[in-house]
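Moving on, here comes chain A:
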Amino acid sequence: MSGDRDAEGVGAGDPLRVVPTDAPPSGACRRKGSFTPSLTLMGEHDLCPGCGEPLALRQILDSIEALGQAQRAIGVVGIGCYTALTSLMDVDLIQALHGRAPSVATGAKRMRPECLLFTLQGDGDMVNEGLQEVIHTAARGENVTCILLNNGVFGETGGHMTATTVLGQRTKNSIEGRDARLHGHPILIGDLLARLDGTAYVARASVHDAAGVARTRRFLDRAFTSQLKGQGFSFVEILTMCPTGWFIPTAEGPGYLDRELGAVHEVGELKKDGVLVGG
Partner candidate 1 sequence: MSTAIEREILWTGIGGQGVQLAAKVLALAATREGREVMSLGTYGGTMRGGNTDATVVVADGPIQSAPMVSRAWAAIVVHPRFFEPVAPKLRAGGIVVVDEDLLEGTLPACAGARLPLAATRIAREAEAPKAAALVLLGAFAQATGLVGLDALEAGLEESLPSYRRQTLESNRRALQAGAAAVPGVSHPAWRKEAA
Partner candidate 2 sequence: MTASTERRLMEGSEAIAEAAIAAGCRFFSGYPMTPFTELLEHFARRLPDEGGACINAESELEAIGQAWGAAATGARAATGSTGQGLSLMQESMSEITRAEIPIVVFNMARGQGDYYQATRGGGHGDYRHIVLAPESVGEAVRITQEAFHLADRWRHPVLIYGDYLIAHTAEAVSIEPIDFATKDPLPPKDWAVDGRLGGTGRSRNVNPIGMEKGSKGIDPNRFWQALSDKEDRIAAAEQRWEAIGTEDAELLIVAFGTLARFARAAIRDLRAEGLRVGLFRPISLWPFPSEALVRAAAGCRRVACLEQNAGQMIDDVRLALLGSVPVVPIGGISTDPAGFGIGALLDAERIAGRARDAYHGREVPRGVVA
């Protein structure tokens, strides 16, 4: 962690020169990246400081735009904090029930095979209440892309244990840390899905740092491309920070994510073109 975090310690008498950031530079320059992602209607949202979900959203929308699918995409959104992001997403959406998005996406894809179908689900949504739906959708080889935002907690209820909560992780209903004897083991959903014959592409990414975000984007591009090629079910799991649900300072979110969740839910591609990676 950076030593610059003591914000009150810096300011006027600092010898380093502070560059103004309230307006674009007046000299010759090239804009490299804009505030809000592609395909958004507004930049503001009500998710907590330090949340990893908007980072994932940015990559999803940018990927759709970059692949030329902006006018062919349909998103099916589950129930979680990320549901609030639907008001800023400028793609067609269907709001599904908790856990049911893969089924809803299935029906939509069957009637609109020309569309790029993706789901946006949290770990409580997909791996708890909707586990059978995502597994069956994958096993059928439905040509849709399911996207899991995995932070290991029910963020919206205030930090409760989900099926992906790692052993030792403190949640409001595993206050001494998740104990396998009391609470069972976490489900590694990506690994489970990769083993199914119907899946074409399975990858797990993490947005705990810039390189991780860039990798997330690559995996999303590959998943969507797999769908566009008609290869079957594609899946991208994205580990995201939830400092509020983890009861830690926002700045510690990326480190906690990488160290705790990332150690169990290992980042990387698990299946490409229907073939297990390293298998």
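A word on the picks: all candidates are chains of the complex that A comes from, given by their letters.
Just so we're on the same page, a residue touches a chain if its C-beta (ideal position, glycine included) is under 8 Å from a C-beta of that chain, and two chains touch if they have at least 3 such contacts; residues count from 1.
Bear in mind the structure is a predicted one, so any value in this text is a computation, not a measurement.
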{"item": "Given options 1 or 2, the chain of this complex that touches chain A", "value": "2"}
{"item": "Complex interface listing, chain A residues touching candidate 2", "value": "38-39, 41-42, 44-46, 64-65, 69-74, 76, 84, 86-97, 100, 102-112, 115-116, 132-133, 136, 140"}
